[in-house]
Structure formats: C-alpha cells, structure tokens
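Here the complex is missing one protein chain, while the rest keep their positions.
After this line comes chain A, so read on.
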Amino acid sequence: MLGLKKKDATLLLIVIGLTMFAPFILNPFPDGSAMAQFNAGYPDLMQRFVIFGIFAIGFNILFGLTGYLSFGHAAFLGIGSYSAVWMFKLLSMNVIPAILLAMVMSGLFALLIGFISLRRSGIYFSILTLAFAQMMFALAYSVLTPITGGETGLQLALDDPRVLGASQTAGGNIPVPGLFGMEMRNSFDLAISSWVFTFNVGYYFCALILIAAFYLAIRIFRSPFGMMLRAIKSNQTRLNYTGLNPRPYTLAAFVISGMYAGLAGGLMASMDPLAGAERMFWTASGEVVLMTILGGAGTLIGPVLGAGMIKYMENIISKINSDILHSWFAFLPDGLEDFIVAIVYPFIGKGWHLTLGIIFMLVVIFLPGGLVEGGQRIAKWLKRGKTEDTKPGKSTEPAE
C-alpha cells in the first residue's frame, strides 16, 4: 500500500486509527464519574498530542537515524510559531500560508545552523546547537522585541494590516485562524448517554498533518537516504573511507527535522495565534529529547508514543491533588491512608516533573530502546511462554 511494506502499512494504519478515533479512545470514562479526570479527550490537549508528535517525529529523523543529539531543536519550533503569527498579522487568517511560511523559515534557519554546527560531532554538536538556540532565545527576548514581542510574546492586534481579509470581524473582534471558512476552534459535541465526545476542527487538521508527516517519516526511514543516515550513525569513519561525504546527508536530515519542528510551531500558532520566546528555551529542547528517548529513538512509532505520554502526564498527573489521593485510598485504615498519601504526594500534582525524571532515568538505564523496546520484550516473552523450546534466533552483529 502506497509503496509501503506490510509491516509499515500496519503501523501507518495504527497511527491513522489512533488519531482519527482519539476523541473516543481518550475519553473512556463517562462524564462526571470519579475517573473522568483521566479523560484526555478535550481539544486543547489532543491538539498538543499531535503537534508534539510531529515535533518528536522530526527530531527522531535527526537523532534516531544519524545519532546527532541536538539540544537546540526548540529554536525551530519558536521560529515556526513566530512566522505563522506574522503571516496571520500580515496576509490572512488562513492557516495554509502560515504553515508554509513556518516551514520555509525554519528550514532556512536549519540550513544555516546545521551548516555551521555539523562541522563538529558528538558532544560538540550538542553544545553548538544549544548555543545557537540560547542565542536566539536571548535575542527574541530582548533586542528583537519589535519582531518577536519580547516578554509578552507576539500576539494578534485589532489593527493588523491583513492584506487578504479584514483586520477586524464585523463585531469588532480579532478574527480566528481558519481553513477556508472552517474555524480552527470549532468543535462538535457528540453525547452518547453519559459520555461526551468532542470533535474539534483544529485537532483533525493537525491529525491529518501528523498522518502525512508520519507517512513521510516511514518513507525516509526505508529509503536509500535513510540507510545512508543509519550508516552515519553506526560508523562514520568507515563511511568516509568508502569515499562518501556524510556531510550533505546529515545536513539534509537536519534541515528536514528542523522543518518538522517549524511545522509543529506553525500548527501551534494556528491553534492559538500567539508565540512566545519561552518556546525556544533550552528546556523545551530538552523536552523533545525526553519524548523521543522515552518512546524509543530510531523507531517509527516511538516518538509519537513518547510525546503522547509526556503530554498526558503533564496535563493529567499534574492535576491530581491530595484530596483526590485521599479519596482513592479512603478504603484503607486512617493511619495507613495518610501514610500512603504522604508517600505518593511528591510524585503528583506539581511534582510531576519528578515522576518524569525518574521514569526517564529508568528508561535510559534499563530500556535504551524506550517504550517500543519494552513492548517488544514483553511480546517476545509472551511468545516464548507459548512455545517453550524454540530458542531466540541468533542476532547478527555487524563486525566493527
């Protein structure tokens, strides 16, 4: 199907299924029930799932395939956001030109930064990208205030000179981003008994782009170009000796992944037309690294899973407070209840970063392949349980 092998086609179908039915899958608990707080099926969060999914897929093309660890990828996200908001201010509220400009601008910046940073590898490459991103963050925050809005961030105003379209709506409000008349924030609620499922235009728009981005990533992974990138990761010196120059390939991967980040930034601005410098801060770059590693670097579906998991934790775990904990453990005797709540409390609510840090460390230590490797191990273990005497096939290691 579409030039994909059966396994990849299944993967693509899984992603299509997950994204298209997300409003159902993420809302498994009826409204008003005690578990309703675990529902993640509201538009804002679902949009973030897919947008960060795209960001992580792009980061994975660079880190997962070539092994170059960029610590400044959020810069491209920020550039994408700024470009998109400027397009809304100057051209029209249609999201298509905004997203295109976001990709072009981030691609150009990626070309420049990549061209310089890729002269070095390993830790130096990480530091160079980090330095560039921090520089852009500092400039966006201070000197470039006329372009970036500085501390308050770049926002739409009532007197924007919108060439194609009005600067104000008939009611005197700022118009909202849309796609040929469909406003991104429009939603349609479907109530089935006590369940309420929300279908949001913006979410489905992002989801379609995620599917396209995922399909492109599969094609890149399976292409000769992708093989070349893997070769760079496994042994760059040998590649040099065979007479190949790896630089154009890594640069291409860097630009592609920068454009993915710009796309994600543009989508972010399309959902909520606002861009701030904090999107470019290095902790934001760290976050996408966490997502990719957590899900499984170098795998196709891993980054999407990792992005979903981190965003879910950020929004859902951070909402649990001590009252909710007490109600969960209310069946225990009083002293024990307080004791367990006291133990669990640091890990939830405001402490979700602690949980994230611990999970991340455990993954790096025990599961370097991320959640995907965990899943594979479980699958293998289950298979071995069925057929006792089949020994696992010898894996062939490439000679060093």
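Convention: contacts are C-beta pairs under 8 Å (C-beta built on N, C-alpha and C of every residue); 3 or more make two chains touch, one makes a residue touch a chain; residues count from 1.
Note that in this section contacts and distances are computed from a predicted model.
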Of "Amino acid/amide ABC transporter membrane protein 1 (HAAT family)", "Raffinose/stachyose/melibiose transport system permease protein", "Alpha-ketoacid dehydrogenase subunit beta" or "Heme exporter protein C", the UniProt protein name belonging to the chain not shown is "Amino acid/amide ABC transporter membrane protein 1 (HAAT family)"
Have a look at A:Phe132, A:Tyr203 or A:Tyr260 and name the one touching the chain we're not showing. A:Phe132
Which residue among A:Ile96, A:Val143 or A:Met227 touches the omitted chain? A:Val143
The one residue from A:Leu154, A:Ile293 or A:Val341 touching the chain left out of view is A:Ile293
Residues of chain A (touch criterion as defined above) contacting the omitted chain: 67, 69, 116, 119-124, 126-128, 130-132, 134-135, 138-139, 141-144, 282-283, 286, 289, 293, 346, 351, 353-354, 356-358, 360-361, 364-365, 368
